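Below is one structure, written out as structure tokens; comments come after it.
Of the protein chains in this complex, one is absent; all others appear in place.
Naming follows writing order (A, B and C), and every chain is counted from residue 1.
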Amino acid sequence: MPFSADAWSRNRALYDATLAHPFNAELTEGRLALDSFRHYIVQDAKYLVAFGQALAVAAAKADQPDHIVQFAGAAREAIVVERALHEDYFGRFGLDAAAVAVEPASPACHHYAAWLLATAFREPLPVIAAALLPCFWVYREVGTAIHGRAAPDNSYRAWIDTYAGEDFAAAVDAMIATTDALAAEASGTIVAAMHAAFARAMQLEWVFWDSAHRRERWPV
Amino acid sequence: MPFSADAWSRNRALYDATLAHPFNAELTEGRLALDSFRHYIVQDAKYLVAFGQALAVAAAKADQPDHIVQFAGAAREAIVVERALHEDYFGRFGLDAAAVAVEPASPACHHYAAWLLATAFREPLPVIAAALLPCFWVYREVGTAIHGRAAPDNSYRAWIDTYAGEDFAAAVDAMIATTDALAAEASGTIVAAMHAAFARAMQLEWVFWDSAHRRERWPV
Amino acid sequence: MPFSADAWSRNRALYDATLAHPFNAELTEGRLALDSFRHYIVQDAKYLVAFGQALAVAAAKADQPDHIVQFAGAAREAIVVERALHEDYFGRFGLDAAAVAVEPASPACHHYAAWLLATAFREPLPVIAAALLPCFWVYREVGTAIHGRAAPDNSYRAWIDTYAGEDFAAAVDAMIATTDALAAEASGTIVAAMHAAFARAMQLEWVFWDSAHRRERWPV
Partner (left out) sequence: MPFSADAWSRNRALYDATLAHPFNAELTEGRLALDSFRHYIVQDAKYLVAFGQALAVAAAKADQPDHIVQFAGAAREAIVVERALHEDYFGRFGLDAAAVAVEPASPACHHYAAWLLATAFREPLPVIAAALLPCFWVYREVGTAIHGRAAPDNSYRAWIDTYAGEDFAAAVDAMIATTDALAAEASGTIVAAMHAAFARAMQLEWVFWDSAHRRERWPV
């Protein structure tokens, strides 16, 4: 079994919990509190910068030119999506760039971002790929699942469509294929570290959505 | 004003909140729940490994031989303290190495450790030093303050004495001096990043103690 | 004076020596030994992979989204140019991918590549930018200078045209602007390190061309 199928299977319950989380359930029905979506979208913009930086480290550690192009391209794309949030969604929710910049990263966002960067700089490439993969994969699955259920006039439609599109699906497939190729050459020790990284990212994905629903702030 | 005095002054309220936190108040009076101390000491052992790794990156980024010796020496010392926890405290609290190893890092421990490593690998040396400094400094201040107030037969006496000792105090002074020396050559942009890193570490210190008091577990 | 103008001025003699080097003089006149150009083009393909990896680290250390996009984009572009060498020039010189892969990196190529990667992972972003800049800038200047002098039927015409084009010139201007912006916020210590890195890269550029002319091999 390829690494990706094994990893997804091991974390199936966590994915189900993510899809069923009130944030996503309410988003699907269009009744998610605007303040929760606002919290989410601001934190996602901050997260995407770190996600792009971590993808860039993956490009730097890749030996195969194809992988350098893939990871560096994904790094750019993360920032392009971040800019789309600024230019598109923020306007709808009455936010401008200055307002976003002064909002502090939430604990969940800061934690996930820090862990991705620590993993990127410290770990070998297969582990980095495994850490980055859930963000791609969960978004495609959640996006597709919500897309199939949400009403056309759902006020979060634009966001839903982004992650249910064909371009994003192809990028996710490519990332799964690269991660599996790296796993195929890895030792048992490294594959175990890949599974730990994948599970951690699945967990931090759930925490991120939960934190948006709770509009999480720092206790001090 | 040297960086350190400025940084401490800016974060004084956060330090006061840390010292006054129920974990430390109850520890001083010897009435801290054993399970909370047990949670703390297990997580601290895990944290110290990452703290040592981050100090080692600081050694690798230092240009001055004296700083390489200082940071590499502190990296070793972090592991020596981690081993003392294993050999000394764990026995008292009915824990063995295997029991400690299987306990997962708490969210607070994992967050702080990941951020230290991300900072160490990604940021320039002055910012790394500023991120590492609170763990030294807060422990000395808390250790000294508790030491002066705790009864001699406090059941947490051995822990208290560690951080109130002269050797540790000298190491803290040396780390303050190096951080100030690095700040003195840094640009305004870097000094601002140093202050942000110092404040973040102060915050994550409070969260770490608070998480032990709550015996924090992952929500999923 | 912006950093770039100062750095170029300080290294003017080294640039003049590079342009006047027999490799470039003979290339301009179309009388460069085919074996020297073959050596150059094989080593350049290997160098470009490391150059792309180093640019990806710069993207990972950049805080501004615009800089992440710029450096990650340049990382991709380095690999795109590397592929063009494979698909275009290698065929002309009777080389295929397998033949290129088995040739070892020359000492000059290995040295320059290792230093760029060490700088990228260990140094702060302004110093990385200063280390990467000469490869952009020298190629534009050498390309433009040779382009103006070479006969239209010069057998190295395709190579010459690449670096004398408008797209490349715009990428070089953007990299100069980013380096100057980073220098403007840097301390005197960091600006001195930037000058040292820029001068080192200028020196390793000369050595790279000289090594191709000599068809350098390892002594052991």
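Annotations
Just so it is clear, a residue touches a chain if its C-beta (ideal position, glycine included) is under 8 Å from a C-beta of that chain, and two chains touch if they have at least 3 such contacts.
As the structure is a computational prediction, the values presented were derived from the model and not from experiment.
Considering the whole complex, the residue from B:Gln53, B:Ser106 or B:Asn154 that touches the absent chain is B:Gln53.
Only one of C:Phe71, C:Tyr163 or C:Trp206 touches the absent chain when the whole complex is considered: C:Trp206.
Screening C:Phe121, C:Phe136, C:Phe168 or C:Phe198 for touch with the missing chain picks out C:Phe121. From the options B:Ala5, B:Ala20, B:Ala33 or B:Val69, the residue with contact to the unseen chain in the full assembly is B:Val69. In the complete complex, the hidden chain is touched by one of A:Pro22, A:Gly91, A:Pro124 or A:Gly148, namely A:Pro124. Although one chain is not shown, part of subunit A still touches it, namely residues 60-61, 122-124, 185-190. Touching residues on subunit B toward the chain that is not drawn are 49, 52-57, 59-62, 65, 68-69, 71-73, 75-76, 79-80, 82-83, 117, 120-121.
Although one chain is not displayed, subunit C still touches it through residues 14, 17, 53, 107, 110-111, 113-115, 117-119, 121-122, 203, 206-207, 210, 218-220.
The rule we apply is simple: only the chains that are shown with their structure count from here on.
Where the sister copies subunit B and subunit C meet, the same residue numbers recur on both sides for over half of the interface positions. Here the largest set of C-beta contact pairs joins the chains A-C.
If each chain is reduced to the centroid of its CA atoms, subunit A and subunit B end up 31 Å from each other. Between the CA-based centres of subunit B and subunit C the separation comes to 44 Å, rounded to the whole angstrom.
In subunit C, the residues touching two or more other chains are 60-61.
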